[in-house]
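The complex appears here without one of its protein chains, the remainder shown in place.
Going in written order, the chains are labelled A, B, C, D and E, and every chain counts its residues from 1.
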């Protein structure tokens, strides 16, 4: 199977590290097709940026959906996820949602640990939107934003281990999600140092995408697809799809 | 005061009828500046379409925000509303949210009546996102979608009066919102025929925008503004704003 | 338009300061008609006191509702608000509810800051009753009650600025409501010193009352009015109204 | 022990039938002291009426609280209950709340069946205020209000049995509360004809009041009592109590 | 009346102290029939242990239900409670649920104080399952687990008084439940030292069991009883009951 990994951030280095995590997880069983946004922002960190990048995600998927079996939206805020599920007849997995659903199957309660207070509220909103808030114990993050998101997994390693400790000991989380694309791969590195069960959202999303492909959901009779419609200003592939035309 | 009425739908006729309702409400006290989307869709009817049009709304506002006192996002699903509040230092009002908050000050429970089953679920989601679901009694709509959205306020008039009756008598609503841009102006026409207190979302949004301008909220020290950031593929005015540069 | 500002507290000085805030907001566009309770308590601070004063509020409104266009219940706990909406055919606005609904249109999450721990739980209950708890980040107040409610806006000024800071920085509020009649007028004085967007509940209630009058809701067909009924021990104007008789 | 049964309605016949149910339940173990309101309404049926009668309830209790061991507020909407708990240092039980808590100990889910659609929404609100909504399956009532509340237990007997059937079979209730003072005593009469476990709220409230007296809660160190305060327009006994003076 | 007090823990000393509290509460009015588990664990402290012991509880009740009027499941986590209500035609009361429902009739908000952090999460889950979470302010417990559960009521007395203080002063509880079988009898000993109204769950469960017997619920027409069914590996009395056979 082929899985499209769409990075809505414009940063190639993030795509590379996330692709590596996805490939490590998938092994021989799935081909990971990475795609980095060419429009939008270096790193999405607000709902305004997610509104814009979510629209870009739809265009990115529209160019590849016929040649892949599933899609991963590879940014923790899941920009464009609900919209993509309306438009495309294949499984579309969000990094945050997949991490959350996976966490809920590994323990009773879960937390999110991330690298900057700027992400805390948006990540809280993301969990709320999944509907699984009853099992969520909150976001833990450093008090100050790091000077740069580059290398935060390395520079903040000890702080993050401490935050995982607080999430399990004080908040009562069994499972801790390490949220945010810059932390891709960290879970595996610190899992013997930090308490609880750790989740790498890229790995979780990849595993879930493979799981959904394996289930082979039947889209022929699915409901809720928007009616065919004309549009203006969209990319050719997306406007063709929305118009209900054969590409 | 000047209020920008942004119609995210590409249909001029809707802009005209909504502008008329807004001007009737505002009288001499506010100037309504209408703006119709030049990209997107004739009429937004799905979350995919809202994702795309919401991004367009940000560009539309970015071109005018310095010359107006408040903004109305004039589509019932409030595309781009949360994102716009992050970016711009002036009151931004959504048609659905303003209708819902107004309804809650006129009665204990409120319903939404609309013209098509295609809108029911999205409108339900919109009310949920406002946070006021505890006072919401649900959406009432005809069983079948109309052939065209043109003139639905006229052709479905009797059906809609009946749905308002069901919303008040069976669902227990005190206040009924007539949702969707094609129903702009209808509330005033049928308010002696239908039970309960009716709300026209365009009128409610205009009244709320004027109310917020009157309150003169101080944006100088506001929190939650995204950090300045480079971008690609955005309109010049929006990218300048997001970059934190002087236009 | 004429707006009745009912102060359920028996303290004239509070009525005067709230009337001043309301008049500053309304300018030439509305006449504010102040009314101070002649029964009840100097300052309502418990649910028992609100039960009693809420009944008084109904009598106060019953003497003036035919000569005004809207009513403000000018105490933060909104005593008698739901009951008043059942009885009277004009918009009735509560100070807490109006502040909360306004806050939700200016930001994603809101807090209440007040001057005494005695009010914290009641104010929390008030927000819950509005139904908007999902967007509420809680009440912040000093650890100790002040010796007197007189002049708390002045004597506690710095403390209150600090509490607004905590509400925005620690609780994640975008908007902060300064709750309680003794804080009327404070928002405007400290809005350049305290972070976030501040709301003065009297100003918000006045703006909302004006907004609802402007919308001209049609009460002729409204539902939920209690059946005509005899009574004993009520003021003449209220018993006449409840009996369904012409005054 | 002595239990004050306060009927906030002005109808002696209701007091008599409720007192009979309470005495049948209490037998020799408690003395029931009935008290009928001399102000207010023949039968409370709206939140406005409950606001007013709830204030009267406080005055009624203030005249007897030193000579009884517990109080029953004997109207299904529990007017004045929360306020009474703040003021008086003895158990105060509401008919609705006691019925709801009792129902939740006899089965997983409970319903309320009542005699008129006018009561349905208020009773729903009452259950919400108890906090036990997650186990509530809703109110069932006849489609039309009866011409008179006199004798509804007799004239509507068959309809009410049918509604209990619908509550258990369609709504999934295990336990059904027969709500409203005019239905006092009915549960025992129809419990062999109607499915499920039936609850008479007067009986439940009496049993709960006796149960709380037996537990002998210690009020000496209780929290949340309002500060002593002057007042105007209250009965002598209530104003003395609120002023913190010895009667 | 006769009340079966089933201790799902295998510790006789706990049964004795709980029986003493129950007998002190019941006086002459009810006979308490104690029963200690002969299988399971010395002291249930996890959901795994509750799963197993809850099954044992059903067998214990099945041997005595025909000779008693009500049953108390005397462990704070209420193991087997919902299952027991399905199977047996008499009131079955859980220690946690009875304490919670009682607390809600004595004050607006309640807390649980217990002796070990190991119990905190399970007790939180217990309160959630009662459905009364909206009035729950959380669990307070020492930071460290005690070396032994023997005598914790004595050795931790001062700590527990301090936790009750925090629950009332910081969390806003009016009523505090002292949770866990080892704390049976403590409430009465410390109620003059600790603020708020204290609840002993054994006393509350006994009072509620007596209250439900007094109400004489009619089980002849109750709904939700599982269909008769064969089984394997159950005790004779339980398998006979489940098979719908006469014993």
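Throughout what follows, a contact is a pair of C-beta atoms (placed from the backbone, for glycine too) under 8 Å apart; a residue touches a chain by one contact, two chains touch by 3 or more.
All of these numbers come straight from a predicted model, not from anything done at the bench.
Among E:54, E:165, E:201 or E:217, the one in contact with the hidden chain is E:54. Screening E:46, E:155 or E:240 against the full complex identifies E:46 as the residue touching the chain left out. By the touch definition given at the top, chain E reaches the unshown chain through residues 10, 38-42, 45-52, 54-56, 58, 80, 82-84, 86-87, 118, 121, 224, 226-227, 229-234, 242. Listed here are the chain A residues that touch the chain not shown: 25, 29, 82, 85, 91, 93, 97-98, 101-102, 104-108, 130-135, 168-169, 174, 191-192, 194-199, 203-204, 207-208, 210-212, 214-215, 217-224.
The criterion applied here is as follows: only the chains that are shown with their structure count from here on.
Residues touching across the chain C-chain D interface largely coincide between the two copies, over half of the numbers being common to both.
Chain D is reached from chain A by a rotation of 180°, derived from superposing Cα atoms (nearest 5). Taking B-C and A-B together, the chain pair joined by more C-beta contacts is B-C. Between the Cα centres of chain A and chain B there is a gap of 30 Å.
Residues of chain D in contact with at least two other chains: 82, 121, 224.
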